[in-house]
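This report refers to the structure that appears directly beneath it.
Every protein chain but one is kept in place in this view of the complex.
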């Protein structure tokens, strides 16, 4: 038993609380009964006309669903410890995120979609009153969307200290130059604001060389170079854009906290986001195992239902065991986030960030295999889920970076040396 | 999320309770400070003289440690819900079992060793007053030991319905004939009683064909054929014996419950035992990762500490993630045992029975590899732990049987068919 | 050593022969210098106008490359044992297939693309003179393309005895009714002929219930219902079509061999095709490990080249070991195809069919991870390769079916029982 456990005095309740149980039911019902039935129609509309605008029907679908969610007060759950939100704990929210993971539309419908939740969290924690008025309010209402600009094409961003977008003060403005890519959501016509990591070298250590600044998406000097593709898909109109900044002038008051504190903002932003991603991944694993079970019951080959063939009992069993373990680890990480310091919680968040996407990829892959060719076709959500899950092994830090952090933390338990 | 979770109303507290926290500290301290320092001496005594008797020094070591444990009231923790014991929950006991797993002597020292705990549980739940007086009392005092006779050489015992030791009523006695093997603990000179599964065919279904009967170890007609070896070791004097029963006469009142209810007793016995085994396995995994970390800090090759070489950060990180997941799953299974029906808990116990030994074998194997040749030698506990853990993948049901059960249970969530 | 090995008298030469060595160099050079430079342009043209026609520029690219290949006599290598081809052995062709696997355009450029090679093999082995004149000649010239219609949406086609497209004789014609899907290449406007598996029940055993018939793609009654998508891509204009046959009348002389011998044709067709697929998969694995190595040398993070970080040496080493093993197994399977009976070779072909795609997926996945987000983007061929490789785990039989066959074959070595 790790020493941490002994120190854990508040009850480590990882179950479904009485408060959140009815919300889970409501979210699950709405996903199943209202959102999922419209998924295909929404998706099939995308290639009509300008790919980078929602069609009128898409807008109608999204807005009516959002209205329905708000009418049921199923909105902004992610604001875990704020008076603006439900006041749910991270553990409680985790169960809701799992349900929302089962439909690609659901997170936006409940205003719980990335990268907006992380960006709203930044405004909530670190933003000025003006920012809250200008951006946060509209985001909480689901009126605008946002992007988070971090990764750069020319520098290995798994080590964020490499980020080099220049940001030089010139009077009342900062002037930004450089390129960002994988700016997810920046293609959406409703995307109004970018939270942007920039390089502002100081005398401090390597984690004090960057700043975080709020950039209006319509500021002159920003060019959309191209959408990055994910397994050949541009995800229009959401998009993962490659952007160029040329002499982009941003008012000095748009800087968050102060120069050199960019990492502080980034860290505050990333923890909850990783847990949300992971719990959605677990929701997709549940979706996959359900599809796999139903397929193996309903389909025959060689004169038998599939589940009776070969290793299929074992495959299903292994998937179940991996899902349960990953969920418990994710809930433990959420509980640490609620009950321990950010530093302590980081050890657990890194673990779940490695474990959950990998597990969900495996379960989804097994489900695809159970379906045969249909498993990679448009007839199941598996292929789309798989591609999205695969990106999670890079997003918010590749596995190797998290494993390094976990390994170092483990070693530090046994030595005073710097490791 | 599985439906089960929604139904979980009592808080799913998987943490260290305030009640058990000081016990963990006491057990850990006694294992580290009193038991481990005597391990080598105890072990080195074994081959002196008759391998199937404890030497005087071994007896002295064991009895003085047991006396010390009793003096501290660290005794019989496993009696989770009995007034005779601590009244600990299974979750609480699990944390103690983890600590006891770190020394091969520890479980006996605290009177928490297999197969005695399971056998005592049988007497406690199903035994007559006479049995409690004759056997249970002395077992609770650590005066005698016991064995559990189930597996047979000629029948695949992974399917216990195959068991065929005959048991025929003859007046006031049952007459037993057949062979049992892997009767662990039957070599110990203090082993006084066998709980024995026998074949008593009835008209009922296949789980109503067997009975459980209490056999005095000194009954005439029992021959010790040979000790089974585990990776070449006979584990004398404990022993895993191959026994022959020839016209062994047992009083009818020794039958537990009644004819045909052998499976009922077996199931009641196995659940907690599996959790104990698994939590001890997790303790051994913690022991292995600690040794691995220390080795990788203290040893150099190619001019660097080992942890700086190759994949070692990643190996350590993967081990940590697997340990945490397995522990949480084990605690969840323990919690189900405390809070749900035996039938519901079985789904979780089968999972942990597959997961925990496999995980601990992997972590132990990685630790051996980090040590090089020394890792498989007498200089670390790793090789011994590995061999014992490997047996766990058969004991109380091989992995394949548990996976089959898990897979079936999962499929049943999606159909009314018999699966 | 398996007994088969002892019986192997012709030298098991798995190396590059002096005959094929210069061909490998020529193919490799043409892929690298002529084909790859045009890949992006060819691909970017696809969505212009009607997705199901080649654009003039695409036609120009393809035809000029084909002309270049023919001018160099790099054409129709796959005809391994025919006087029409090179007379290469399967082992020799395997090395060429590996090179062609490195560009998605290459197989067609050398007229070695699936499903045309398999279909040409069918015409060569089983076709009438008229068929050779009408179809084979033009296919060998690269003038027309073809499809192979086997899988059906309503029947688990991993067990091909399930195929149920009806084929009823009516005078001089057969009348076909039913649906086929995953008809790869049927979207291509040049696709002129379908080799089609149909259900023609007889009194024979379950492998004598089907026939193979040649269908002109322009026969009335064939409807293109939709393209199946592979991870969201329709692969236009090639396409994997879902087709409906309604009273499609086909002249009786179009039947291959005779009624009930469909499986015989299918088996003759599949063996070489599987080896071609697998060797192309190995070519893609080589492409991936090369990209991974270069990336790890040229990219820095945390102040070091990537290869110096974490487990990267080990990852590269594991990939190399898996590639070498898979290639040798594939060459051995090719050698068996050249030197043993089809029945004996099948044991090896099933093995490589499981091993090669899985290996190449793993290596490609590791390479993607080394690139970070770029690895799944349009900037490397990795994502496209991955998706195509993933389909290989279903195509020509899912892994589970091959494993079952391998397992049964292995067991039969030890018993006379029917297994």
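Chains here go by letter, A, B and C, matching the order in which they are written, and residues are numbered from 1 within each.
Here is the rule we use: a residue touches a chain if its C-beta (ideal position, glycine included) is under 8 Å from a C-beta of that chain, and two chains touch if they have at least 3 such contacts.
A quick note: this is a predicted structure, and the numbers were derived from the prediction, not measured.
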Notebook entry, point to check: So which of B:11, B:144 or B:400 would be touching the chain we can't see?
Noted result: B:400
Check: In the complete complex, which positions of subunit C touch the hidden chain?
Finding: 1-2, 5-6, 8-16, 18, 21, 24-25, 95, 98-99, 283, 286, 289-290, 293-294, 296-297, 307, 312-318, 320-321, 324-329, 332, 348, 351, 354-355, 400, 402-408, 410-411, 413-415, 417, 419
Margin query: On subunit A, where is the contact patch with the chain that was removed from view?
Written below: 310-311, 313-314
Item checked: Footprint left on subunit B by the chain that the document does not show -> 151, 153, 156-159, 161-162, 181-182, 228-233, 299-302, 306, 309-312, 368-369, 372-378, 383-384, 386-387, 390-391, 393-395, 398-400, 403-404
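Convention: only the chains that are shown with their structure count from here on.
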Next item on the list: Identify the chains adjacent to both subunit B and subunit C in the sense defined at the top.
Entry: A
Check: Between copies subunit A and subunit B, are the contact residues mostly the same numbers or mostly different, with half as the line?
Finding: same
Checklist line | Centre distance in Å when subunit B and subunit C are each reduced to the mean of their C-alpha atoms | finding: 52
Next item on the list: Give the residues of subunit B that touch two or more other chains, as numbers and ranges in rising order.
Entry: 313-314
